[in-house]
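Comments concern the structure below.
Up next is subunit A:
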Amino acid sequence: MGDKSAYLIIENLTKKFGDFTALEDISLEVFEGEFVCFLGPSGCGKTTLLRAIAGLDIQTFGRIEQAGRDISRLPPSERDFGIVFQSYALFPNLTVDRNVAYGIENRKTPKPEINAKVAELLQLVGMPEQGDKYPAQLSGGQQQRVALARALATAPGLLLLDEPLSALDAKVRARLRREIKDLQLKLGVTTIMVTHDQEEALTMADRIVIINEGVIEQVGTPEDIYIRPASPFVADFVGTMNFLPGTAGTQGHVKLDGIELATNSSTNDVGPDEPITICIRPEDVVTRGVTKDTDNAVPAVVDALEFLGSFYRISLHTQGPARTGFRADFSINLMRDLDISEGRDVVVSFPADLIRVYGEAFTHSDETV
Partner candidate 1 sequence: MFTKIFKSLTVAFVSALMVLGFGVNGAAAKTDLLVYTAIEADELAGFKKAFESDYPDVNIKWVRDSTGVVTSKLMAEKNNPKADIVWGLAATSLMMLGNEGYFQGYAPKGIKKLGKLYYDQTNNPPQWVGQRAWIASVCFNTVEGKKYNLPIPSTWADLTKAVYKGHVIMPNPNSSGTGFLDVSSWIQLMGEDKAWKYMDALHTNIARYTHSGSKPCKLAAKGEIPIGISFAYRAAKSKNAGAPLEIIAPSEGIGWDLESFAIVKNTKNLAAARKLADWSVSKKAMVIYNKSYAVVAMPGIAKPVKNFPPGILKKMIKNDFAWAAKNRIRILNKWRDKYDAKSEPKKK
Partner candidate 2 sequence: MTGTAALATGLEVKEKVSREDWIMRGVLLAIALFLSVSILLPLYSLMSKGFQDKDGNFTGFANFSEFFATPALTYSIFNSLTITLWTSGIVLVLAFTFAYGLTRSCMPFKSLFKGIALVPILMPSLLPAISLVYFFGKQGIISSWLFGYEIYGPIGIVMGEVIYVFPHALTIMLIAMAMSDARLYEASEALGASKIKTFFTVTLPGMRYGLVSAFFVTFTLVITDFGVPKVLGGKYNVLATDVYKQVVGRQDFEMGAVVSMVLLVPAVLAFFADRIVQRKQVAMVSTKAVPYVPQPSKGFDMAMLGFCSLLGFIILSILGMAFFASFAKFWPYNLTLGLNHYQFDLMDGGSWASYFNSIELATWTAIVGTVMIFVGAYLVEKSKGFRTGRAAMQFLCIMPMAVPGLVLGLAYIFFFNHPDNPLGFLYHTMPILVICTVTHFYTVSHLTAVTALKQMDPEFESVSASLKVPFYKTFRRVTVPVCVPAILDISMYLFVNAMTTVSAVVFLYSPDTTLASVAVLNMDDAGDTAPAAAMGMMIVFTAAGVRLLHAILTRGLARRTQAWRKR
């Protein structure tokens, strides 16, 4: 991304509601034409940040610059953005055409030009020939397309999407997700989307900003975030992760239930035998072709199988005294080939380059267990 210039610069932004600090000292740059997702659990402050960028809820401290212009104090009407809300916020008494034309009509554009522009926009969002309908006559997905067309009508420099897909059902959501991404690429409009859905963020974003309790946890590409989560919170929030209690070993090694495992993750800041958390994603646990002699081999016992459609999630525990429980995702053909069933002994391996080590003990939330 280095070749692009920063389009939106947020510096030391803090938002307080009375005594409650919703955002604390946020600094962030968004590049021209980039698609950025704010991802975090509900109440983390991601929507607050979006509204501060829009000027709908102005920050308490800090500075925002858009396209070289300091917009920190400006009301929304003097900023340059289009916005789409989860609720669509379409004007119910206006037809689709008039909704889309709402922003352009105010600019003294000649009528034929407006109509042409509206038709073009509706074409763009895949809703041609629907201009005469009222919002109530459309499905949720269609309404959100109209809202998108309306937001894009004034050709804003910045497109803000506030959980645009959360109110839709799964199938529509998946399709619209792709379409919005394609549209954004086509138009090249700098876009910020707020979501609590990691899948949405991973598939759509150029970069993801993980926010937790008003603080940025990590900024990075989807791969970065998934493979190299910067904190246990990120590891826990994005994807599924095993959090296993262990101790630090010699340089580049950790100990899990008496077994020493090599790791590429840095263990520099913890002394030997200090408690650490060893993380590995269930899908990274290998068993095909693993023997006791394989690197990072861990002998384990199968506790339970959970069929999840395209794969099985297996619960296992180590064979050492701690009997540490962990999970692994095995494909169906692997299950067949190796004849894995409850109570069987298996040997698995935690690949050194996929192990993440965090210095502190961590209790993860239930959903990811």
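The rule we apply is simple: a contact is a pair of C-beta atoms (placed from the backbone, for glycine too) under 8 Å apart; a residue touches a chain by one contact, two chains touch by 3 or more; residues count from 1.
These made the cut because all candidates are chains of the complex that A comes from, given by their letters.
In this text, all values refer to a predicted model and were calculated from it rather than measured experimentally.
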Selected neighbour of subunit A [touch, this complex] from 1 or 2: 2
Candidate 2-touching residues of subunit A, taken from the complex the two chains share: 12, 14, 25, 27, 54-56, 58-62, 72-79, 81-83, 85, 87-89, 91-94, 102-103, 106-107, 134-137, 150-151, 153-154, 156, 160
